[in-house]
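In what follows, a single structure is set out as structure tokens and then discussed.
What you see is the complex with one protein chain gone and the rest in place.
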Amino acid sequence: MTASDEPSDRPLLEVRNLRIEFPTRRGTLVAVDDISFAIAPGEVLGVVGESGAGKSLTGAAIIGLLEPPGRIGAGEILLEGERIDKLPYEELRKIRGKRIGTIFQDPLTSLNPLYTVGEQLIETIRTHLPLGETEARARAVNLLEEVGIPAADERIDHYPHQFSGGMRQRVVIALALCAEPRMVVADEPTTALDVSIQAQIISLIKRLCRENGTAVMLVTHDMGVIAETADRVAVMYAGRIAEIGPVTEVVKHAKHPYTHGLMGSIPAIGHDVDALTQIDGSMPRLNEIPTGCAFNPRCPKAFDRCRVERPSLMPAGRSSVACWLYEDEAKEAAHGG
Amino acid sequence: MAEATIAAEKPAEAGNGNDMLLEVDGLVRHFDVSPPFLNRVLERTGRRIVRAVEGVSFSIRRGETFSLVGESGCGKSTVARLVVGLYPPSAGTLQFEGVDISSPRARRENPTIQSRMQMIFQDPYASLNPRWRVADIVAEPIRVHRKGVSRTDVLARVGELLRQVGLSASDGEKFPHEFSGGQRQRISIARALAGEPEFLVCDEPTSALDVSVQAQILNLMKRLQKRLGLTYLFISHDLAVVYHVSTIVGVMYLGRLVEWGPTKELFGAPRHPYTRMLLDAIPDLEMSGRARIPVAGEVPSPIDPPPGCAFHPRCPLASDRCRQEVPKAVGSATAAVACHAVEEGRLPPWHGA
Amino acid sequence: KELRFAFQGDLKSLDPYNLNETFTLGFLGNIYEGLTRRSPDLSIEPALAESWSIEEPTRWRFNLRKGVKFQDGTELTADDVLFSADRVRADGSDLKTRLAGVVDVIKVDDHTVDFVTDAPNPILHAEWSTWYIMSKAWAEKNGATKPQAATGNEENYATRHANGTGPFMIETHEVGVRTVAVPNPNWWDKATHNLTKVTFTQIAADPTRVAALLSGEVDMAYPIPLQDQARVDANPGTRVLAGPELRTIFLGMDQFRDELLYSNIKGKNPFKDHRVREAFFRAIDIEAIKAKVMRGNSQPSAMMVAPGVQGGGDPRFTRLGYDPDKSKALLAEAGYADGFEVGMDCPNDRYVNDEQICLAVVSMLAKVGIKVNLNAQPKALYFKKILAPSLDTSFYLLGWTPGSFDSWNVLYNIHGCPDESGKGKFNLGGYCNPKVDELTAKVLSETDADKRAKMVSDAWAMTIEDISHIPLHQQALSWGVSNKVELAQRADNEFHWRHVTIK
Amino acid sequence: MLALIIRRLLQSVMVMLTVALIAFIMFRFVGDPIAQMVGQDTPIADREAMREQLGLNDPAPIQFARFVFNVVQGNFGISYQKGVPVDELILSRLPATLELSFVAALFALVVAIPMGIYTGLYPRRWLSNVFLTVSLLGISLPTFLIGILLILFFGVMLGWLPTYGRGEIVDLGAWTTGLLTESGIRSLLMPAFTLGLFQLTLIMRLVRSEMLEVMRTDYIKFARARGLSNRAVHFGHALKNTLVPVITITGLQLGSIIAFSIITETVFQWPGMGLLIVQAIQFVDIPVMSTYLIVIAFFFVIINMIVDILYHVVDPRLRAETGGKGH
């Protein structure tokens, strides 16, 4: 592992041209189509997008847990420069939990109801670290304390159903961080929680990652959470990345018409508008994604080319956008560069 | 000064009769979740009562939107269900246009009132019967409440309703699974409108939807309100949405209304520490970098709520009095707060949004 | 040397007066003994009575064998015989008829008993080989002095315990599972068998029973289903013993009711019409039944008694020929051109292929237009239904072996006009010809053998003329025996272990 | 837990009382008990006297109370058909049936659970399809046919196994067992297989579908995401969660095995309660029928109780009282 001593120009995780498919009776569905991004050590990459945009699938592909019949159709996934998408199951298993931690959306169902929290923690710790039972337990108690569970040494022997939702999500985070992974994939870690708890969990994740220099891929559809947490953000639409860039840039100067509409449709306190900006229609189903730009039927600025040819990511300002509107700008930038 | 300390029982006085569409007074709803008798005897535990709603009073003026916000489990949905009669109240009264509809019997005796209030549910996937065609779903209230309407009239009306919510009349032939979440919520709204209601109870109608779809639905609801003069009881935990849609906002905590007031006032100058906490917790899209201290702790169990002010375990301003005495709502009819700290003037200034 | 054998049915009770049924009595004949017994060729031999004589026409004297001990060690005396005579006639006994006509039992001395009858009876003792003598002392000690406890709330001791004088003693008796017997070392007679143990198991299912024999798990099993005889014979270690049985299978018809219980003919009884009875007789293709149902193992019979029985096999009689056309004509003549419906009762576990015979009869009668509604059921229910006092039947199949191997038994029980005395007790159809009755009464007291034979023959001629019943055939015994075993097969289908030797 | 046991006990008593009532009604009203007891020529007067003596003229509730009282004392009356006390009859047959059922159940469980796990974990492998197909045969072939075919093949044609009965049995006082002798065990093989086959299929399919269900849950996904080994995921997490429903259904099935032994016992002339009841039914031997009913219900109730308690042992959510409180 040379990555840690080198400066962070080498990304921790790199996804190149990833394509995820589902063979079905009506042909192959492409749920994630040719997406590429990278996450540097210590960086938080936010992934936003509507339900069904392919956010969770991307996360699942990274940890190698696509559920059959889903499969990676093309592309590569590199962790610290090493390809992991083609690894045999057993190799990949050793990466999961050890080098990539995972947090799922629903803390209610993520924990096995029949085992105590401690048992699940210790099991995970001992799978990845050469620790004895008592050491593992001590570590588990520490972890619980770290994620803010009071009276951890007592609560460790409780069953999941004896915890509240927020507390359970903390346990899930503790489980994901058991072996101090370099990277965490968090799939909507706060969606099921109340705003007040949500704030607690977000700041917890942020703190833990800052302290350990862990890279985070934070999947959510809550723009607010992204704005507060992420360094960079990728906006997904119908299985593709519509826009990716630094968070301030995307939030404040959204370039893609979709991002733009999205930002406008979020009500905000203090903003008195009679009607919210509204993107008409809904995201297409996977089997009826239009040709050209997937967003074109809903796009107020669509022109002919959008309906025919599919744009790929092109640099625009500090972000990259998949939109023909920015073709000129991108060309200029290319010339300039 | 003297005026300000008048204990207000309700957000708005029911004084000028006709104006008030719905008046709720001292509404209480308890659920008995006790273990079976034998367990209680053997384990020497008492009854376990969920105090889901613990004395809520408010009234809604015709054409307005009254919103309830609060964390999960604080009793918002229970209030909604009490209002539409899905649960009978344990105590307290409900009046619709001055007619008492507290008991199930009273409701049966006033069937027209039942048809004038409808409900929109949270889950667009669960709120439509998957085995029914959309047209039948939308037509159900018409068929129930206006018997004898001819089939073609019903169909015509259904088509009209569907168009009204932005779908096409031909969509009536389809089944719900052929629609996306946002479209289903439109169907729900069409169904609710089919009874020609004046009053709509909306229990988190958009929280299962994506923001872009949420915007469509919120816009639609506002449009319909204007066009049809609807009155809404709107429930949400999303403060921004509430800010966007409501006229008056009530903040609930553990079965009680802790603060209410006109939307702008309440969000502009929240007084109850809980309201402030909620506002603080909203992620900051503007990235204004405001300093926030996320409040610790979670909502206690409504089975044995803390004594005194239920919020005191999480409240930075809690005093001994807060731990013992339940604060009364103090303020005018339209804006009040139930907090000892406010009453005692211990409240620090609001940093402003 | 252990003999393991299996039978289709169950050993109901060890009480020898509980059930008048061949298997139970046959089994208990190994444990208990009567005053007389029968040899393998069925001739009467002295058993507990060394000898007997007819002192007067109505007084028989029996001299008991001396030194006979019950299995519990007590000695057999005249008191035991008196006791047994009382007990067998007591309420709950199924064998009351054994002493029918006996008015008095007199103890002459400890080893002599006199039986006084109300009328002369030359065959008084003919059925006594299955009237077993019980020990008075033992019965009294165990409270088993009556055949069945009246309240039904307590078990009778004799139901599961036995104390006979016979060649074998019960070792264990697991009700409905198996019964184990061992030789009685103190038996008065010289043992001709070489057994050390006998194990009986009920195996109700035919295939399982055959399988047990084929696989050598039992040394003897019966009955062997007719269709499996070839298989048993072909099997290297086993063979079938298929001698003729004295039982005659016949059909009976209700001839006394004015309206049949089970028929669509109302207001009259077709069976009262001789033509109908003949039509039924002629509709039955007995050769087909023999060939197909019985697979050759039956002897079609013109008479109600088997050739081995006194008076049976009389060449004077032949069966009415199978003639469906004539049958139809007769029916038409009797006014039933379109036939009629009648219910038929049939056992399904009593005789060899009983249900199949009934089914065949049903099908044959159907061809002449008679629709028969068959009600086939297990024997317990069947007998409860058809036997007196209910006589709840219109048309039935029954089999009969005269216990005395004498025609009188059949003429009296099955053809006699029923009355209080017990005459015609099994005349379930109520056939009544006073002339036959008259002759039967004479037969009983006639002591001259030739005259008696002539009278019997004449009586038969009358009943056959009347078509009182429709005799079908004598069924064949069908025992499956391991080649290790030598035994004597008795025509009455009783299995006596004292004739068994095992290689 | 205590409350649970007490409640279950109370429920069991209720169930038993209901069953006793059914048995009583059968006993009392199906056919005339007196007619079953006495000979055909017993005079009416005697019958009336007996009726009085047996209390058959008392009001029905009193008769029922007496019936229950007798039943509790183990007094079930005398078999009409065999003339011996029914309790002795049943008790003498009980060991045979219980032994057969137990071995059959054990066989079913031991084979079915691994097969179910395998097919649940690897639903697409060919071996799983083989298991599934074979198991379908198990619930499609009538038990009695299987029994006969087994007898024909292993008993008669090959001569390997005894064709009927229990073989040599050893008497252990109140219990008789065939498990201690070679012939007893050999005799047990075919009946136990026949009886167990149906249950085996059911349990296997149940385990499989539960396993499939559990494997789709979030906590399994999360367990994988934590990098736990397959073994830990399959056996530590999935299997244990599968067990909860499997225990219930299996428990119920075990109860029914005892009753299903009727057919097997008939085919193999196995001297158990099933054989007894078939004969009893053919002869309308009501005391035996009603006793059998009560005995079966008793077993069911016991098994159910054990299952319920096991259930609580396995699933911590159900023993919430013992731990600290949530929220």
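Chains: A, B, C and D, in written order; residue numbering restarts at 1 for each.
Going forward, a contact is a pair of C-beta atoms (placed from the backbone, for glycine too) under 8 Å apart; a residue touches a chain by one contact, two chains touch by 3 or more.
Note that contacts and distances are computed from a predicted model.
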Undisplayed chain, where the name is taken from the UniProt record, one of "Dipeptide transport system permease protein DppC", "Cytochrome c oxidase subunit 2", "Monosaccharide-transporting ATPase" or "Protocatechuate 4,5-dioxygenase subunit beta": "Dipeptide transport system permease protein DppC"
Given C:A137, C:L359 or C:A488, the one touching the chain that is not displayed: C:L359
Touch with the omitted chain, as defined above, among C:T77, C:Q377 or C:S468: C:Q377
Contact with the hidden chain (one of C:G343, C:G416 or C:P471): C:G343
Which residue of C:L11, C:V68, C:I249 or C:I289 touches the chain not shown here: C:I289
Sites on subunit B contacted by the missing partner chain, in the whole complex: 81, 84-86, 111, 114-115, 117-119, 121-123, 126-132, 140-141, 144-145, 173, 188, 191, 195
Those residues of subunit D which, in the complete complex, touch the missing chain: 11, 14-15, 18-19, 26, 30-31, 136-137, 139-145, 148, 152, 156, 212-213, 216, 252, 255-256, 259-260, 262-263, 266, 277-278, 280-282, 284, 286, 289, 293, 296-297, 300-301, 304
Touch list for subunit C against the chain that is not drawn: 205-207, 210-211, 214, 225, 227-228, 230-231, 262, 285, 288-289, 291-293, 343, 355-356, 359-360, 362-367, 372-378, 381, 385, 392
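FYI, only the chains that are shown with their structure count from here on.
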Chains in simultaneous contact with subunit C and subunit D: none
Which of A-B and B-D has more C-beta pairs touching across its chains: A-B
Nearest-to-centre chain - CA centroid comparison: D
Whole-Å gap separating subunit A and subunit B, where each centre is the average of the chain's CA atoms: 33
Centre distance in Å when subunit B and subunit D are each reduced to the mean of their C-alpha atoms: 54
Interchain centroid distance [CA atoms averaged], subunit B/subunit C, Å: 90
Junction residues of subunit D - those touching two or more other chains: 327
Overlap residues in subunit A, where contacts from two or more other chains coincide: 164
Each pair of chains that touches, named by its two labels: A-B, A-D, B-D, C-D
Residue ranges of subunit A touching subunit B (in the complex, touch as defined): 50-51, 164-167, 194-200, 202-203, 221-225, 227-228, 247-248, 251-252, 261-262, 264-270, 273-280, 282-283
Residues of subunit D touching subunit B in the complex: 2-3, 6-7, 321, 327
Sites on subunit B touched by subunit D in the complex: 35-36, 38-39, 41-43, 300-301, 303
